[in-house]
Structure formats: structure tokens, C-alpha cells
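Of the protein chains in this complex, all but one are displayed in their positions.
What follows is chain A.
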Amino acid sequence: MALDLGGRILRSRTVAALASPHGIDRYLTQINPMLAAHEVRARITDIHPEVSAPGAPRVATVTLQPTSTWRGHRAGQHVSVGIDTGEGRRTTRVFTVSNTESKPGEPLTITVRAHEDEHATPYSISKFLTERATVGTLVHLSQAEGDFVLPDRVPEHIVLISGGSGITPVMSMLRSLQRRTHRGKVTFLHWAPSADRQIFADELDEIRRQGHGVDLHIMHTSDGAPYLSPALLEKLVPGFREVPTWACGPASLIEAAQAAYAGTESLRVEYFKPPRTAGVAGGEMEFARTGKSVANDGATILDQAEAAGLTPESGCRMGICFSCVTNKSSGRVRNVLTGETSELPDEQIRICVSTPEGDCSVDL
């Protein structure tokens, strides 16, 4: 009760007026970063390795105790995670909340796979979380976001499809369904490279053993399991195009699923990265502030800027966090998520999900 009253006072208009223009959280954080009236922060309370096979990228489930400002999440939603990774820098990336639907102030988990590629940056958040983070580390969160979620009334039969670390949102859905004691049928198809790289392996075994209306198929492709195809789907889920489906995974898997569902409304997808179906090359991409320009290669403006040696701000790199918003003074851009184009002069665009079409100039 007392706590609640404190929270209400801190969120009152009077306090907001007194703390203007900085906001009350700017003062509370000086006392203790876990005190907040609006923002969400959390401390790591547990780090549980999921995959630590030699040669495989590490995967870990990180449990976070948020401030009381956390409003909870719906299964399938994601959260921005900002971490001070050293050298005075904070990097922010988006991760799916992997545990059962949480209520306000309740702990949440994220399940993170160490990101390895030739471009990996020294500030990699996934590497930090799987290798360097410890219990007690402070992280800066957003509220849960995203509409890749189950409806309140779950249909009688649903299909969940995932690949690799894309298992996180569907796992949260599955766990929540079990808690909600969903009586219908769930067909869960998951692709992973091999058994020793399987995230949530023990829990999946348990689900398989118990049954409970979950029809589980795990495909380990290095053991010769088939890739996603319409034929395979038809075999496992007859009439699959009519069954509400949620799919999350690498671009190749999502594209295969989209081809199989042939544009039917049943399929909902979630990307961790913008689709690689890049834009059109051609024309000149100009970075007006630094006076650089490159031949437009059809990649996102963020990627082209980074390739040109610039370091624009970015966070989620997926159009979610708005930290990459930049003024585009001229040119036409295509949003790689929606396919929409726009060519208004002096427009604020998210460069992580915009590809130029022809000549384009941005304030970078």
C-alpha cells in the first residue's frame, strides 16, 4: 500500500511539474538506479547456460528483476535492452521476452544467442550477455512491445514455427498456453542445426513426454531432417493454410513459410533482422554532413553509412527503437518491412529499415 502511494505521488502531475524539464527519474536514478517512476531498469538475477557445446555459439537465459514500473508482457513481445558495455558506451538491442506472460513488476527472462559474424562489433550485446554479464549487472529496459502475440482467445488449433534463436517468442507462447491451461491443439515445428545446439532442450523433452495437446516436431538439419516445404507442412498439419500460425526465425525460414502460406492471413511472422531482400542498387547515396557519398548498392542506409566508415546511432536495427532516425533531405526510400516508399523532402526516416531508390541525401 505505502509503496503504491509512493509510486502514485512520484507519477503525479505535481511531481512532474517540479522535476521539469528533466523528469523525476533523472533525480531518482542518482539515489539508486532501481528507483524509477516511469522508466524501466532491471538487475540480472540469474544467468543460465542453454547451449555451451564446443564450437557452437553460446546461448544463455538471463533472468531480470525489473523495477516496479515494468508493466508486464504478453507472450511473443520483445523488449529493448540497453547495457553499458564499457568505454563509456551504452548499446541497445531488442530481445524477445522468453518466459511465461509476466504481470507488472514480475521477473522476466531473455534468451540470448551470442552473435558471431564477420561484422560483430566490440559492443556486441549478445556476447556481453552470454560471456561477460554477471548477477547484479544493471540493464536499461523499455516496456514490452510488439504485436507478434497470441490473441486473448486462442483458437482451437494453432501452429508455431521457429528456427534457431527464433524459438524465443514461440516458447513464451507455449509456456503461457500451458499456464493458461489451453485445451486446444498446438503444433510446434522447430528447426535447429543439431541436437547439441538445441535451446531449451530439456524443457522440450519434457513437453514431448507429457503430450498435453502439444504436437512437437524438432528438425535437426545436420542429421538430415527435411527443410520447411509446403509438402512437409501438409503432411504434419493437413490444411495448414487455414490454421492460425506464428513463425519466427532466420530470413530463409520465414521466406519459405511465406511461400508455403501463399499470402493467406493465417501466417504472422516476426523478424530478428530486416529481410535481406534488399532494395534496388543505382544512383548516389550522399551523406551530406560528412560530405561523403557512395554508389547506392541497395542495402539499408544504415548499412551503407557504416560501410562508408560512418558511425550513425543505432539500436535495434529493425525499425523498433527509433534511435537511428535521421533527416533525409531528398530522394526516395523504401521501407524494407512494409515495402512502402516515400519521397517527401526533409523527412525523418529510420535508416535501419530504409533503402534508397536512386539518388538520396541524408544528414549524416
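In the analysis below, contacts are C-beta pairs under 8 Å (C-beta built on N, C-alpha and C of every residue); 3 or more make two chains touch, one makes a residue touch a chain; residues count from 1.
The definition used in the following text is that contacts and distances are computed from a predicted model.
**Student:** Just by its UniProt name, which of "2-oxoglutarate synthase subunit KorA", "Aspartyl/glutamyl-tRNA(Asn/Gln) amidotransferase subunit B", "Energy-coupling factor transporter ATP-binding protein EcfA2" or "Fatty acid desaturase" is the chain not shown in this complex?
**Tutor:** Per the UniProt record, the undisplayed chain of the complex is "Fatty acid desaturase".
**Student:** Which one, A:Thr14, A:Thr134, A:Thr181 or A:Thr338, makes contact with the chain that was left out?
**Tutor:** In the full complex, the listed residue that touches the missing chain is A:Thr14.
**Student:** Contact with the hidden chain only, please: which chain A residues?
**Tutor:** Considering the whole complex, chain A reaches the absent chain at 14, 17-18, 20-22, 26-27, 30, 82, 86-92, 291, 311, 313, 315, 323, 325.
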